[in-house]
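Reviewing the structure listed below.
All protein chains of the complex are present and in place, except for one that has been dropped.
Read from first to last, the chains carry the letters A and B; within each, the first residue is number 1.
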Amino acid sequence: MPLLEVNDLQTSFHTRNGIVRAVNGVSFSLERGETLGIVGESGSGKSVTCHSLMGLVPQPPGRIESGTAMFDGKTDLLACSARELNVIRGRRVAMIFQDPMTSLNPFMRILDQLIEPLLTHKLARRDEAVKRAIEMLELVGVPDAAHRIRSYPHEFSGGMRQRVMIAMALVTKPDLLIADEPTTALDVTVQAQILELIKRSQQQLGMAVIFISHDLGVVSGFCDRVQVMYAGRIVESARTEHLFRSPRHPYNRALQKSIPALQPKGAALYTISGMPPDMSRPVQGCAFAPRCEFAVEACRVREVPLKEVEPGHRSACLRVQEKQLQWEGAHV
Amino acid sequence: MSEPFLELKEVRTHFPVEHGILFRHRVGTVRAVDGVSLRLQRGEVLGLVGESGCGKSTLGRTILQLLPPTEGAVILAGKNLAELRGGALREARADFQMVFQDPYASLNPRMTVFDTLAEAIGAHKQVPSAEMPARVAALMEKVGLSRRFVKKYPHEFSGGQRQRIAIARALAVEPKLIVADEPVSALDVSIQAQIINLLAGLSREMRLTLIFISHDLSVVKHISDRIAVMYLGKIVESGPAAGVFEKPLHPYTKALISAVAIPDPEREKKRQRIILSGDPPSPLRPPSGCAFHPRCPDANADCSRVTPPLEEFQTGREVACLRAREIS
Partner (left out) sequence: MAAPAQPVAITGAEELEAGHSLWQDAWLRLRKNKLAVGGGVFILVLALASFLSPLIAPHSYDTQNLALGATSPSGQHWLGTDDLGRDLLSRILYGGRISLSVGLAATLVAVVIGVLYGTISGYFGGRVDVLMMRIVDILFSLPFIIFVILLMVIYGRNIYLLFLAIGAVEWLDMSRIVRGQVLSLKKQEFIEAAQALGLRRRRIILRHMIPNVLGIVIIYGTLIVPRVMLTEAFLSFLGFGVQPPMSSWGTLISEGARSMEEFPWLLIFPGLAFSSTLFSLNFVGDGLRDALDVRASKD
């Protein structure tokens, strides 16, 4: 039984400019110990999806219009009471965020922030909790942990703060870690350190990880499976190697072609024409069609559901589903 | 060897750290740029890379005299910009311009595109007002913006479009040098390529000398002729772009290149990464000797005592490492 099963999640925001359908029918499942990457640009809905699962979407102006998210086969995260959700949040499902500056409470010592999840969920008494907190801090690579644990967040650098946040997330040994662009705000060499750390922790604890990013490269080295989101929907999902080697959606293919590292020098970079759609307007047909070099009339008319086109490989492209399009490698 | 178009000689930009309310006294110095020398030919594209705190943004602003250099010379087409003051400096600004990182903050929100561009066009020249609309339209066309939007305000555009307006503004004074400080970092990936293409195309077409500052190595590799890598206020390696990437000489450059993820799952999962230990250093308390030695996998005892100078390793390639020859 999957650890997490999300079915037709729809989250919108009711703003004065209209209703923004940030997440527009997202379904996926996650097995224990699996790493899933969710890739997309800003406005794709990748962050809102996970915030919805964790109950972090402010309602109003947000609203979870429909959908279920079964955790461990027993609890629907979207429909359960605040009490039930609080037993799971922070204990069995943990989340780390992009900005290490604002994710830690500047008025509390690191020690107090680290033991808080343990005490709140009654997993240990204070002295045991302190011991585990120090161990966790050492595990994430903070030198001289026993002393530094008494510091305040502002006494740490950005990379260190991110490590502290990871320690806070892992201290209860959760079943699932959701990482929302955890390395985007960090320097490239520090990014490498943090990714290494998350990978190691994942292996040691056997956790499942959902890794949200806009960077295909980062996701490629880390995840078992990847889903690509565009305009609030999943447009392609597959095992990582297959997603890269055999793209089955024009957006995925275009994203890969845009990566500068893969392009010959001197020539102009491949660009995706146009801009992401205005999410406050209803979309007719495929949301990517206006920018797609393969779009035909039918693409603009019919809404295309996400369907399996090969074993383990799903795509929301009409022409791929009808076997009209296929590529091997993005360089084609 | 022709005279360089832009030459920096031992440029230093230091910021004093002061304490005290009325009578301030100096307690330390931030050596943001600490002895940078380089040369650029006319029409070359230099990629300046480094992580936060390395001083690349400060260097960019120092070259443009938006920050006064504490020491050193910034020589553009034979004139030392650091010696110019007042009216002379203002006039000289027509030769060098900047494109900023944040497309939301770099345009005056209360001015239309027309106002912004007209102001720039008229900054150093007298242009009769009857001619202005045509000139503004021509500029907009050059950066790929429809002239239909000329009366619109910045907040009505997307990030990519705003960046185009900012580039148009920089081009309006007909500069010879443009410093682009992380011009695409705040943009979505699919828009970044559009702006990079624009900058590359324009610089070729107009024979502009372009300094492209970024922390994103893959972007820089694509657009640059030459690359300079900065660490804690100094250049640690420089050379032709392809050469530096294929055969990096400095351990920091190697780590930087290694940190860039390759979007090929098989290679990415298997490759050996260089993971640096520790954090980037603080410019307030730089390490002794070579600033990189605490994190360097190849450091030896000398490295903590001696500050390596930037020296020529082979033609066109410079590196600041005591052990460069041994490790390569």
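Operating definition for what follows: a residue touches a chain if its C-beta (ideal position, glycine included) is under 8 Å from a C-beta of that chain, and two chains touch if they have at least 3 such contacts.
These numbers were taken from a predicted model, which means no experiment stands behind them.
> Given the contact definition stated above, which residue among B:Leu8, B:Leu139 or B:Ala166 touches the chain not shown here?
Within the whole complex, the residue contacting the unshown chain is B:Ala166.
> Which listed residue, B:Arg147, B:Lys254, B:Arg273 or B:Arg323, touches the chain dropped from view?
B:Arg147
> From the list B:Leu6, B:Ala32, B:Ile75 or B:Met98, which touches the chain that is not on show?
Once the missing chain is taken into account, the touching residue is B:Met98.
> Touch as defined at the start, partner being the missing chain; which of B:Leu64, B:Cys290 or B:Cys303 qualifies?
Answer from the full complex: B:Leu64 touches the omitted chain.
> Pick out the residues on subunit B that sit against the missing chain.
Against the left-out chain, subunit B lists 22, 61, 64, 66, 89-94, 97-98, 100-102, 104-112, 119-120, 123-124, 137, 141, 144-153, 155-161, 166, 169, 173, 191, 194.
Everything below uses one rule, namely that only the chains that are shown with their structure count from here on.
> Please work out the Cα centroid separation of subunit A and subunit B, and write it as a whole number of Å.
32
> Using the touch definition from the top, list the residues of subunit B that touch subunit A in their complex.
So the residues of subunit B in touch with subunit A come to 51-52, 158, 160, 188-194, 196-197, 200-201, 215, 217-219, 221-222, 241-242, 255-256, 258-266, 268-269, 273, 275-276, 279-280.
> Which residues of subunit A touch subunit B once you look at their complex with the stated criterion?
Spelled out, the residues of subunit A in touch with subunit B are 41-42, 157, 159-160, 187-193, 196, 214-218, 220-221, 240-241, 244, 254-256, 258-263, 265, 268-272, 275-276.
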